[in-house]
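Structure incoming, see below.
Apart from one protein chain that is not included, each protein chain of the complex appears where it belongs.
Chain lettering (A and B) follows the sequence in which the chains are written, and residue indices restart at 1 in each chain.
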Amino acid sequence: MWTVVKSVLAALLGVQNNRNRQEDFSSDKPGVYIATGVVITLLFVLLLVFLATLAAR
Amino acid sequence: MRSRCWWLLVMTFAASGSQAQTNGWNMPVGVTDVSGDIYGLHMTIFWICVVIGVLVFGAMFYSLFRYRHSKGAKAANFHEHTSVEVLWTAIPILILVGMAVPATATLKNMYDASDAELDVMITGQQWRWRYEYLGEDVAFTSNMSTPRAQISGEEARGEHYLLEVDEPLVLPTDRKVRFLMTSDDVIHSWWVPDLAVKQDTIPGFINENWVKINEPGIYRGQCAELCGIDHGFMPVVVHAMEEEEFDGWLAERKAAAEEEAMGVDREWEMEELVERGESVYQSICSSCHQAEGQGSPPAFPALANNEQLISDVDWHLDKVINGVSGAAMPAFRSTLNPVELAAVVTYTRNAWGNDTGDVVQPSEVAELIAQ
Partner (left out) sequence: MAPKLPPQPPLQHSNTAVADSQSHGHAAPPKGILRWLLTTNHKEIGSLYLIFSLTMFFIGGIFALVVRAELFQPGLQLVEPEFFNQMTTMHGLIMVFAAVMPAFTGLANWMIPLQIGAPDMALPRLNNFSFWLLPVAFTLLLSTLFMPGGGPNFGWTFYAPLSTTYAPPSTTFFILALHIAGISSILGAINIIATILNMRAPGMRLMDMPLFVWTWLITAFLLIAVMPVLAGVITMMLMDINFGTSFFDAAGGGDPVLFQHLFWFFGHPEVYIMILPAFGIVSAIIPTFARKPLFGYASMVYATAAIALLSFLVWAHHMFIVGLPLVAELFFMYSTMLIAVPTGVKVFNWVTTLFRGSISFESPMLFSLAFVVLFTIGGFSGLMLAIAPADFQYHDTYFVVAHFHYVLVPGAIFAIMAGVYYWLPKWTGHYPNEKLAQWHFWFSIIGVNLTFFPMHFAGLAGMPRRIPDYALQFADFNLLSSIGAFFFGASQLLFVLVVILCVRGGKKAPAKAWEGAEDLEWTVPSPAPLHTFETPPVFHRASH
């Protein structure tokens, strides 16, 4: 699970090395990556909303 | 080649910039605290970009020069380096956070319109601005005063070509003034660079902005949002006065407005109305219906020799007072006072061969509006 999260975070930053992506792409379950991606995107949006709300006070 | 090009241009404009009135080729520092803050942010982010650009393009041009195939360069075969990649991701993030902090502070300040001492309602109309000093019974419209002959090149162009108006917005210095902004027709955008105020005026919405001017002077700007044919001919001019001078001006305008209100009840002569109407027509109506009433169909019908207009005075009054829904003709019931409405209707009914001989009295118009 942690490796999936790590890969998705790497994708969000746009940095990944070849070894890890070989691992990612040899997995048969793209669904897990997509689901994690969606969840992390939502968390990212919430984080930004939180930061913006905090800053606006 | 890029950087040489850049410097060439900078030099060119440093030279030519001196002939422009203010800042020839950069954002103005402006005359408010906010405009100064924005200028600071602008220059900071600009220099950050310059430094990054010099580093990145420097590395690029060094590689292009040093590793030329024609000089027998042999290609290495590396294609990733995780720690370098993490580094060049992390550094920009830190820079961006450093940039976001002052930007947030400035933005919060710009959004704080509380404790204003004066409220001015700004209404965008195709293609003029209407200013209303709320609670002071002073309101007027502000039209471009550059003659059409200058635009077509028949006359020499003046110093403030396209950036001059018949009546500027007059504001006090050192007082916080709140703007309430809306529009009667399409979206406009009220912009004065020296005040760093640019805000869309949107039909059905009231936007808020504020300004506290530090120096008296005349500040010029333009409508910034495409709003139709005369979008380019919708200047904003702000005349900032010392506080006492402003108070005197406001009192004078109040007295004049009261006098005008009295005029509604008296009987007006035709010549008076036509004379007054012509000036109203030229400043308000001519941008669409044209100087000689010829219009520009199909959007803007001709008024000269318009059968319906000539035959039906009630129809004519209705269109001017209430506008035409679903078309570009706005309702002028609140923009113009009864004297101006009566005058402009009388004028159009007697100009350009429309010789109906009709005289519409301000009192009749006042009655129509009251209904």
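Note that contacts are C-beta pairs under 8 Å (C-beta built on N, C-alpha and C of every residue); 3 or more make two chains touch, one makes a residue touch a chain.
All of these numbers come straight from a predicted model, not from anything done at the bench.
A.B. asks: In the whole complex, not just what's shown, which of B:K176, B:H231, B:K254 or B:R333 touches the removed chain?
C.D. replies: For the chain that is not drawn, the touching residue is B:H231.
A.B. asks: Would you mind spotting which of B:C223, B:A342 or B:V359 touches the chain that isn't drawn?
C.D. replies: The single option touching the absent chain is B:C223.
A.B. asks: Name, in rising order, the residues on subunit A that touch the hidden chain in the full complex.
C.D. replies: 10-18, 20-22, 25, 37, 41, 45, 48-49, 51-53, 55-56
A.B. asks: Applying the definition given at the start, please give the residues of subunit B touching the unseen chain.
C.D. replies: For subunit B, the residues touching the absent chain are 1-2, 5-6, 9, 13, 16, 20-28, 34, 37-38, 41-42, 45-46, 49, 52-53, 56-57, 59-60, 63-64, 67-70, 73-81, 84-85, 88-89, 92-93, 96, 99-100, 103-104, 106-108, 110-111, 126, 150-153, 157, 159-163, 185-187, 189, 191, 193, 196-200, 202-205, 207-208, 220-233, 296, 298-299, 325-328.
The rule we apply is simple: only the chains that are shown with their structure count from here on.
A.B. asks: Rounded to the nearest whole Å, what is the centre-to-centre distance of subunit A and subunit B, using the mean of the C-alpha atoms as each centre?
C.D. replies: Chain centres of subunit A and subunit B, defined by C-alpha means, are spaced 45 Å apart.
A.B. asks: Which part of subunit B faces subunit A closely enough to touch in the complex?
C.D. replies: Within the complex, subunit B touches subunit A at residues 79-80, 82, 85-86, 89, 104, 108.
A.B. asks: What residues of subunit A sit close enough to touch subunit B in their complex?
C.D. replies: Per the touch definition, subunit A meets subunit B at residues 13-15, 17-18, 55-56.
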